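Every protein chain but one is kept in place in this view of the complex.
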Amino acid sequence: MLKLVENRKTWVFIGGLIFALAVSFMGSGLVGSAQAKTYKQYVASLPDGCQPVPRECFEQAVAGKTFAMYDWAAWWPEELYKGFEKEFGIKIVRDNYPNLDEALAKFRLNPKTPYDFWLTNPKSVWYMKNWKLLETVNHDWIPNVNRYLAGDVKEASWDKGYNYTVLTTLGYDAYVINKNFINKDDSRIPSWKFLFEGWDVYKDRLVMRNEMNRVIGNTLKYLGYSLNSTNPKELKEAEDVLVRLKPHIMAFNSWPKRAVMAGEVWIVEGVVHDYLSLGKLAGPENPFVPCYPPKGCLLSPMLVVMPKGGNNPAACHLFLNYLYRPDNFATLINGVAYGHGHTGVNGLIKEKVVKWMTPPEAGYREKCEVLLPPAFTGQGEKLRAAIWEKLKK
Amino acid sequence: MQGEQDNICIELRNLVKMFPGVTAVNHVNLKVKDREVFSLLGPSGCGKTTILRIIAGLETADEGEVLIGGQVVNEVPPYRRDCNLVFQNLALFPHMTIGQNIAYGLERKRVAKNEIKKRVNEMLEFMSLEAMKDRYPVQLSGGQQQRIALARSLVLKPSCCCWMNPWRHWTEN
Partner (left out) sequence: MKILNARRINTIVSMIGYLFVWAPIVVLAIFSFNASAYGVKWESLTIKWYVDLFHTPEIMQAVLRSLLIASITTIFATAIGTLAGYGLYKYKFAGRRFLRMSVLLPITVPYVIMAGALLVYFTRIVHIPLGYPAIIIAHISFSAPLAVFVTLGRMQRINWSLEEASVDLGANTLTTWRKVTIPLLLPAIFASAVLIFPWSFNDFTVTYFVAGVGTTTLPLYLFSMLEYSLKPVLINAISLIFIIMPILLIMLIYLSKARTKHGS
């Protein structure tokens, strides 16, 4: 031991190792921009139906050199990021958060956190707007979004006129059954009635999300109320339903992939799309069936916002415009199988994915709701917290 | 008054050392001549060790002067004093071999490598411990350890060598 420490070679070795590590970073910071397009080439190369960003936006973005993104690790297809880097010669620096609440805390504590792009939910958007930490979207710089974003999404409750946010994916937070264990022709499926009352069939093999607002929200939906209700009477009813259901809940877990795969869980409340990819791993035939309750369910939009601390907002506009090109957007949706508000990709989505990402009923989106401030602030939050505490006891 | 021709090796003048609550050394005067063997005797806790530590420079005197070879050394740091200690607990370096222990002082004085080797071997021979050169202190008996501690000091040929409790391991020899 002492010999090792006294030996100069040991130290040279350790020093060399650290130096090599450090150098490999410097190296990874340089991205080959040889293939990057000029503005003219970029405009000329666009596929039919796509519009370029204005020259001003393009030049500012490229001059900024890097584009700082804050999103989930290993979710969106990597080729979206790679394609952008290659096309524009802008280096993407990506960081990942463990969950959106912690990301929000980070912006709260350090308002200058310099991300150009943050993929987040309406709750964070509401707080960030209140703290005046969001840059507004320049509509002139995102012609593809203007063109393809669905009209109802443009006027959505979380951000009327999409002045601060651009929608990427829409998650339907309903439930999924495993047809190997549950007869999918049960008359109660796909209504909420099955999840909240069908324990005779699913034999207590139910897992609910481990998120207060979502669970209580969907319970309110089952009762036919708004999931943002602050009415104590309605919430009391929801409480009664959940207390009745409690003995039949196996666990509260937001993403119980292993147990679902193992067949330990037969019915699970959650974002249905996640179970398509999971089902692919289960074997030749996907045993999972997404259930969209006719009364509607909770909708989880993933929104891009531009925090004030960002250094290259032009790159974010350039990226959004790139993302909304139908070919790129199809790459995203084929990869994650989520719902969305893009009106120009219908023919480009794989058949299997289409079945999974769209509710069977036309106009279903209108029946769904997004969590809004009444649910997660003030009286609404207090009432929900009290119910949740009883439930988790 | 001593005769001028007598070479005084160590001289203490009016030495005082106080620790909180005790006066360990109280106005001590003494002279030790060259080649003289001088013993400090006294009951336990009377201040013998403290005196030796002051001579070696490990403790500072509160009052009085320490002279080595006629020079006042009160301000000289211990590593420059021509005086070596053999510690009560011997203080052999556990992570060094016997050879390395003995060579330690010579290396600090930047003596040439082969000169060090020669003197270490001489010293080991003198103590009849040649066979122990590459052993570690824990692998030696108490008496052997004591001889090594002595050898470690003597190999430097100091003008004085202070030995604490020399009889501690006597029975073993």
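Residue numbering begins at 1 within each chain, and the chains themselves are lettered A and B in the order written.
Everything below uses one rule, namely that a residue touches a chain if its C-beta (ideal position, glycine included) is under 8 Å from a C-beta of that chain, and two chains touch if they have at least 3 such contacts.
Computed from a predicted structure; not experimentally measured.
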{"item": "Residue, one of A:Val12, A:Ala73, A:Val243 or A:Val354, that touches the chain absent here", "value": "A:Ala73"}
{"item": "Contact partner of the left-out chain, one of A:Val43, A:Ala150, A:Val201 or A:Leu278", "value": "A:Leu278"}
{"item": "Which of A:Lys106, A:Lys129 or A:Lys154 contacts the chain that the document leaves out", "value": "A:Lys106"}
{"item": "Chain not shown: contacting residue from B:Asn89, B:Ser128 or B:Ser141", "value": "B:Asn89"}
{"item": "Residues of subunit B in contact with the chain not shown", "value": "56-58, 77-80, 84-85, 87-89, 91-95, 97, 104-105, 108-109, 134, 152-153, 156"}
{"item": "Missing-chain contacts mapped onto subunit A", "value": "1-5, 14, 17-18, 21-22, 24-25, 28, 68, 72-75, 78, 93-99, 102, 105-106, 109-110, 112-115, 255, 257-258, 261-262, 274, 277-278, 281, 336"}
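Keep this in mind: only the chains that are shown with their structure count from here on.
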{"item": "CA centroid of subunit A to CA centroid of subunit B, Å", "value": "77"}
